[in-house]
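Complex shown without one protein chain; remaining protein chains in place.
Showing chain A:
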């Protein structure tokens, strides 16, 4: 008896295999493909302009799953972790859009490059601890075949924060939190301080906290280039262009209290090429705002903040550029090789640079003294009047110093509470933020990148819980103030 073998799956209620489909893949979008092919054939025929032979290599691709606006250390860190944590190789297509490939105004390259764990928020401490271990093992994380290993030039000399009488209690409680999270910080009295660092004048200092391990400074440019190299090898596309427009679709929905809420979803990003009117619409699923000092402009393009003030629609992204100057000086009798990055009670800070008695430092101006962020010109009078006197008071050897050079850079300053903004926007549902770190973005970039990638891929924070850093806190008014901002 010949058994009739039924064709697999036919009439059994299982997945039927239609001709032309592969098992486990998507069915080919025949209708869309056919219309595209028709368009191409029409353009080849005589009488039409031939679009096929135009060079589009400088343009970004037409489709990308994730578009990262901003190619600084935060943007590249998000790209890296997206590629590291994707479920299978090549699952996510990532495009990084950077306006200026020379990074002439980007905060990353102009940064002093410090990393420290002496924060008051546990999340900040955890981020810095993770970043320290990332930097320590950077050649395992960012290894590229046949490329030389990275030398970050890390100086493990630590941070020394000085506190006056009124800040001493806050510093003690901060150090307690830091020790609980696992940072190695020691508290020192003025006598111990004088013993260890004889060049310090402890007048006005009640307490000092000194980071013993995993703190110091490194070369941010090297980290940026290392990330760029690795991320390119993982298949992330780069584009030099400026984001000028978001096309989004809205959906009006009702909340449980029957209030109308408009949810927006960005589905296209217009990337304009440099010095030209040409632009490319990039279809995307997710947009990451890592534009640093210019994040609020990108947020405004997406319609964040357009609405009556006091509502969620009317809450703008409170990140603005703030200019900060860094001065380099030479002082032959200055503090020796063991000098940590010293942050004075007045807010002035300095550290050694190299072997040759050069130091660099600066001071954050008060709210009234804030310089105009329109350009990156250095204000030398600020050094004379507001920085040097404090330095000379704290380190008498600095009474004779000679300024060699200076530069200025931007902080992506969060005017709300000087802490970063991480995670999705509640209304523009596919825009994720990774910005606003107000001067400590570089040292937290690896941790933040991983957190944003987890949020995008898994929907929640898995390793470090950054929920206090979500956008909604601006609307709810929940400030998470970080006290130790240099």
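The rule we apply is simple: a contact is a pair of C-beta atoms (placed from the backbone, for glycine too) under 8 Å apart; a residue touches a chain by one contact, two chains touch by 3 or more; residues count from 1.
Following the convention adopted for this analysis, contacts and distances are computed from a predicted model.
Student: Between "EF-hand domain-containing protein", "Protein MAK16", "Distal membrane-arm assembly complex protein 2" or "thioredoxin-disulfide reductase (NADPH)", which matches the UniProt record of the unshown chain?
Tutor: Matching "EF-hand domain-containing protein", "Protein MAK16", "Distal membrane-arm assembly complex protein 2" or "thioredoxin-disulfide reductase (NADPH)" to the record, the invisible chain is "Distal membrane-arm assembly complex protein 2".
Student: Could you tell me which of A:254, A:277 or A:355 touches the chain that is not displayed?
Tutor: Checking each option in A:254, A:277 or A:355, the one touching the absent chain turns out to be A:355.
Student: Which of A:44, A:169, A:212 or A:476 touches the chain that is not shown?
Tutor: A:212
Student: Which residue, A:136, A:179, A:194 or A:267, contacts the hidden chain when the whole complex is considered?
Tutor: Residue touching the absent chain, from the options given: A:136.
Student: Just to verify: which one of A:64, A:105 or A:155 makes contact with the chain not shown?
Tutor: A:155
Student: What does the interface between chain A and the hidden chain look like in terms of residue numbers?
Tutor: Here the touching residues of chain A are 136, 153-158, 212-214, 216, 336-338, 355-356.
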